[in-house]
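A single protein chain has been omitted; all remaining protein chains appear in their positions.
Entry: chain A
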Amino acid sequence: MLWLYVHFPHLLLDHTRRSQPTGGALAVVDAAGQAILQVCPQASTLGIKPGMRLKTALGLAPELHILHAAPQQEASLLEDQARWLYRYAAHITLATPGGVWAEVSSLQRLYGGLPAVWQTLEQALAERRLTAWLALGHTPLAAQLLAQSGKGDCSADHGHILATLAQLPLVAAGFDAKACTRLHRLGLNTLGEVFQLPAKELARRLSPELLARVQKIQGTRPDPKSPWQPPHRFHQRADFIQEVEHTQGLLFALQRILAELEEDLCWRQQDTDTLLLVLQHRHEEATRLTLRTTGPEHRADSFLKLLRLKLDQQPLRAPVISLTLAVKRFLGREAPSGQDLLGDGQDLNEAWHTLISRLQARLGNDALQQLLPRADHRPELAWAASAVTPASTRKLPTEAAALPARPFWLLPTPRPLAQAPTTWFSGPERISAGWWDGQRVHRDYYIARLPQGELAWVFRDVRDGWFIHGWFG
């Protein structure tokens, strides 16, 4: 077995920097806000180092942007990285807080050798603008130690790995502080010197845990890693250093997330029709926007167009400090139907979905209606408005010839008849229904011509009032 460890030295910084392109030195401080934990390259050129006190750092760089470490956020970020890494390697394991193991001996044939695997991963990391240190090792721990110290290279040679490991200082080996001090007092400074100690003595004089760790590094004790499985959802978050006040600022971050969503969907061979966008504000409750497309969709640019419309319609209530895009609903992808390989005709079904989605995004879902007949004797209940669905998925529920003669226009509420009609044409048609549900209707309907020349559908109800209920348009 050969393990590859990807170490992210400052994941939180990378994540924040790619959501907002405006430069400036960045540093992560611990939860108490006392000490610096991670620094970006720009900050380190200013002389800021991890472990420094915050006050000192601010003295060196007054413009320093500060992020507070949040373990939960880091864990979810790491999971995001594992998700795309999972496309390259089948067996991966998370090492919180800042790394991922991938088992690579099984990948060599697929990629055509170790250098190819290494190169593919480095390219993928560069595309995502992430800082990461890679290392190979014959055991998970060996790979991890090499990566964390930045000494990893692309070589699977057992002897070479052990030699590099042997040169590592004890501090880099991840022993606990007490054991480290005792080893130092014994005059041991590098890992190689610890390796040479007899195992029995090591366990007796120091501790069995230390021996276990040494053996796991060397590979003489099994160190099983359970494989990680990607969750069946998409969840991406962008945090902003400076609060975003305009929609345009959100679109930059959304563009990247949507591109990742498209890649994710392509890789899953799936589509989606619902996106949930949550905008976090500093002092107010989060804004939740649900974007629905009428049909399955996976392209980033069409999502972006719809989101732009949605955001234009709904101005930001307050400056945004972070946004989250989540997709939980995945649909299997269907092959485009009714189109040959070389056909240049547009896919009408797709065009229909695009149009309806666009209209719904700007006007709201309620603005679009489809009207359907319903089986009821009462004219106002003989139709129903429903959400828009493609024509092909609908079956006509009623036989057209069985429907009674009715006007094309129906007034939403009957209007009192103000003028006496000039001519009466037919009637009465008595409609008496609704005694079963409390909406009682008892009317006699006539067709009559009003003085201005229009044909009206008028009725006289049981209380002797005359009303217009429709127009023969």
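What we mean here is this: a residue touches a chain if its C-beta (ideal position, glycine included) is under 8 Å from a C-beta of that chain, and two chains touch if they have at least 3 such contacts; residues count from 1.
The rule is simple: contacts and distances are computed from a predicted model.
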Key: Per UniProt record, name of the chain withheld from view ["Cytochrome bc1 complex cytochrome c subunit", "Cell division protein FtsW", "Translesion DNA synthesis-associated protein ImuA" or "Aspartyl/glutamyl-tRNA(Asn/Gln) amidotransferase subunit B"]   = "Translesion DNA synthesis-associated protein ImuA"
Task = From the listed residues A:Leu145, A:Leu275 or A:Leu417, report the one that touches the chain absent from this view.
result = A:Leu417
Inquiry  = Given that one chain is not shown, which residue among A:Asn189, A:Thr220, A:Gln314 or A:Ser426 touches it?
reply    = A:Ser426
Ask   = Since one chain has been left out of the picture, which residues of chain A touch it in the full complex?
value = 346, 348, 351-352, 354-356, 358-359, 362-363, 367-373, 379, 382-385, 388-389, 391, 394, 396, 398, 400-401, 403-412, 417-421, 423-428, 444, 446-447, 449-450, 452-457, 460, 464, 466, 470-473
